[in-house]
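Removed: one protein chain of the complex. Kept in place: all other protein chains.
We call the chains A and B, going by the order they appear; numbering starts again at 1 in every chain.
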Amino acid sequence: MAECALKIRDISKSFFGIQALREVNLDVREGQTLGLIGENGAGKSTLMNILGGVIALDGGAIRLFGDKYYPACPADATRAGIAFIHQELNLFGNLSIADNLFIDRFPQFRRSPLIDKRSTYNQADVLLSSVDLRLPPQTPVELLTPGEKQLVEIAKAMRRESRIIIFDEPTTSLTAAERSRLFAIIKKLQDQGQTIIYISHTLEDVLRVSDTIAVLRDGCLVSAGPRDEYSVNKMISDMVGRKIEQMYPTRDTCLEAKPLLEVQSLTQPGIVRDITFQLHKKEVLGIFGLMGSGRSELVRIIFGLDPFSAGKIRLNTVNIPKPSPALNIRHALAFVTENRREEGLLMEASVMENLNLLTLGKCSKLGPMGLIDRMKTTKCTQQMSKQLNIKSGPIQKHQAKNLSGGNQQKVVLGKWLLTDPVVLILDEPTRGIDVGAKVEIYRIINQLAEKGTGILYISSELDELMGMCDRILVMSNGRLKAEFQRDDYDQEAILQAAFSASN
Amino acid sequence: MKMYRILLRWPEKVVLSDHFVLVLTALYFLLIWAIYPHMAGHRNLANLLSNVWPLLALVIGQMFVLIVGGIDLSQTSIMAVTSVLGAMVMAMRFDPAKFQHNPLWGVIFSEQGGWLAGHSSAVPAAIFVMLAIGMGIGFLNGLAVAKLRMPPFMVTLVAMSFFSGLAIYLTRSENIMHLPASFIAIGKGAVGPIPSALLIVVSLAAVAFVILNRSVLGRWFYAVGQNIRTASVSGIPTDRVVILAYVFSGFCAGIGSILYSARLEAGRPTLGRNLLLDVIGAAVIGGISLFGGKGKVLWAVYGVLFFVVLDNSLNKMPIEFYSIDIIKGCVILMAALLDALRTRIAANQVIAVGAA
Partner (left out) sequence: MENAKRFILFILLGVVLLTYAGCSRKDKPSDQITICFAFQDLETEYWVAAHKAITETLRARNIRVLERNAHQDANRQLEQIRDAIAQDVDGIIMIPQDGESAVTIIGEANQAGIPIGVFNRPPADRSKPALVVVADNERIAEEAVAYMAEAAQKLNRKMTPLILVGDLGDQNSIERKNGFYKAINAHPDLFKEPIEVPTKWDAVTTLANLEAALQVEPRVDFLFTSSDFLYPQVKAVLEPLGKWKPIGDPAHVILGGLDGDSAAYTLMKEGYVDATGVQDLFFEADAIMEALLDAIEKGQSTPEKWIQDPGFALTQENMAEREMDMWGYRILKAEAGS
């Protein structure tokens, strides 16, 4: 009878009067893999932070392999044998792989403070081969890809002989090959009897690796059971509380011939070459490509954040020789960047301050030196917040950093929508967002297109593009490789175009 | 980790409130009053307040620069150089024994006085020159930081050495006396029962308040300080905003120069030499973040108030021949630590609302 590795009993936690966890009960058996799923804000991260000693629980108890477990800090969790493989990796970029692996316990020459480098590298080699990472241990970590860094983290967990390994959204930054490698490692760990908790939004992956699955919603455990009782649909409906019939809402595609955005032979050496396309009114145009194909770089050039050496950009038939954000905003071009934390939001500012950042001038008569019309901005932002169904406390006070990912993205979207854009560029608008919020955003995009906005949609999720777009352009190595109309959508063909090498 | 749990049990709202520093100041004032009874005497309070206004002018200027994520170390040397140049415009008399060998003797000023000595426009012109030069130096600072992307610490440090050296060079280390009485009245005089320094600085504070709280420009300052990348993607002219912050800081240094020069009744090339610690210290104590994005006029006021009360109390104690700077340094350090602690309390309360 496998012992219970982790017994979580009646855990509760609240912040500022909001109940984040409500008497959650969970068991993880030794040697088993638990898949933990739930929307953002459901409480997964809170639960993991409690396990990891980052925050304290309000009520309830945890037993780790039978012993009472009350971590006061992350070090306690590490000492107790819990290892976290986080989304944001915790490695020291300037140090080598071996240094990172042994950072807290270097092999030393007997009774001296000197590090035994040879032993360090040998042991590192052993660990690296067990995770199938064929790199010299002296390699500085900053040169590694996210996938390789993740393997180093796993090796570190193994070095520490962790009793439980927790994977938190491990596949978001991985290539397809790296994903396979990860699952191979996980299989190996499972064969060795490692207890694992696997958290992810990619439901197919969760089904693939888990022995048991638990679903959190609004701080409560709504269902738990062996993997065989679950399907993707059941997982979604448990997470969201209702059935999602259709992921991608339908839209009347009646795009008009008028081109809102025209790009001609746009070139920037090393980044993009000879890009030509048009975006029409009421059209949703998707751009697909692998990471590094130049899609984000292309739209950054169009928006004026990066320079270009040749080509033409025309907005509403007006030629724009030197685009800049301010100029483009004046021409009613909007741009939701792919990194909301770095370039989309002011994390310390309130929801309202973020929403009205672009439209301050509209509410004052004298431009920048003018006074802000508070009533007007409050009304506009409150309207937009309701329209987008942004879940937060009072928008004047609630800071952006305290919102879930989905709501944060809605704030960024709302900010741009308040400018009444004619063309809207979206770069990975649903990245890191839970299913419920995704559907809401799809609906908003459709509404915008129906009203006349032209939308340029960049995404790595082909399903999403096929569900939302009228046309899909495929980029690879900085060039436009192919174009697909809605009726001709073929997943394999599109992928092939994306993978094709430069000619 | 345990310490802040204890602090959490405290009147949490008081610790986190905007007025925390004011409360601290009041408590400290009461403590000192118990030991030195004349602390609350109206003459001492008048002295105390008269020390508040010029420092507050400087801190308000510094606040703008801190908000956009920079720092202005050159404020004190802007004071020195504007003090000297302003005096050269309006002083009524120059002692040949001291100034004969000055490079500007005969050119800008002579034994009969400064450039516009005696004219009715001398004082307004001098004030204009002082403020314009302050803004000009601020403009140069801002340009270097925004366009050349040089670190603010270095730019303003260089400006500080250069302009304080320039001030000493221009006067050969001499102070310029015999300033017109009307100018001196600006720093020392009163309009009815209200000191003119109070009027000037309170107006300055009011303007700063309106800009930061109600104007578009104010929001742009905060946005640039909080996340300059987001600001530039949002079409905010970040370069211009940064430059404007430094120009304003230079302007406030000019106002500070007017007040300090008036109170010392001379153009002094060493004006404000030891004030930098006070300015930055008062800003930090008030809660204005050295990392940018945070700052309020109210905090500046509270910070200066605390600092001046502290200074006033240290002036009375018999201990501090050498210890004043040590004590001030310790207080600033504690203020910074306290601020970090308060930020942690606030942050830890909301860790988990939807991380990923």
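Definition applied: a residue touches a chain if its C-beta (ideal position, glycine included) is under 8 Å from a C-beta of that chain, and two chains touch if they have at least 3 such contacts.
None of the values given here were measured: they were computed from a predicted structure.
*Asks:* The complex has one chain that is not drawn here; which of the drawn chains does it touch?
*Replies:* Contacts of the unshown chain, counting the full complex: B.
*Asks:* Kindly state which of the options B:266, B:285 or B:304 is in contact with the chain not pictured.
*Replies:* If we include the chain that is not displayed, B:266 is the one touching it.
*Asks:* Check the options B:17, B:100, B:120 or B:161 and report the residue that touches the missing chain.
*Replies:* Looking across B:17, B:100, B:120 or B:161, the contact with the absent chain belongs to B:17.
*Asks:* In the complete complex, which positions of chain B touch the hidden chain?
*Replies:* 11, 13-14, 17, 19, 22-23, 26-27, 29-30, 33, 37-47, 50-51, 95, 97, 172-175, 177, 260, 263-266, 268, 270-275, 311-312, 315-316, 318, 320-322, 324-325
We take it that only the chains that are shown with their structure count from here on.
*Asks:* Taking each chain's centre as the mean position of its Cα atoms, how many Å separate chain A from chain B?
*Replies:* 44
*Asks:* Spell out the residues on chain B that touch chain A in their complex, using ranges where they run on.
*Replies:* 1, 210, 214-217, 219-220, 222-223, 226-227, 229-237, 293-294, 348-356
*Asks:* Which bits of chain A are touching chain B when the two form their complex?
*Replies:* By the definition above, chain A touches chain B via 13, 15-16, 18, 20, 40-41, 43-46, 49, 54-55, 72-73, 87, 168-169, 303, 305, 324-326, 328-329, 335, 337, 342-349, 353, 357-358, 360-361, 364, 367-372, 374, 399, 402-407, 415, 432.
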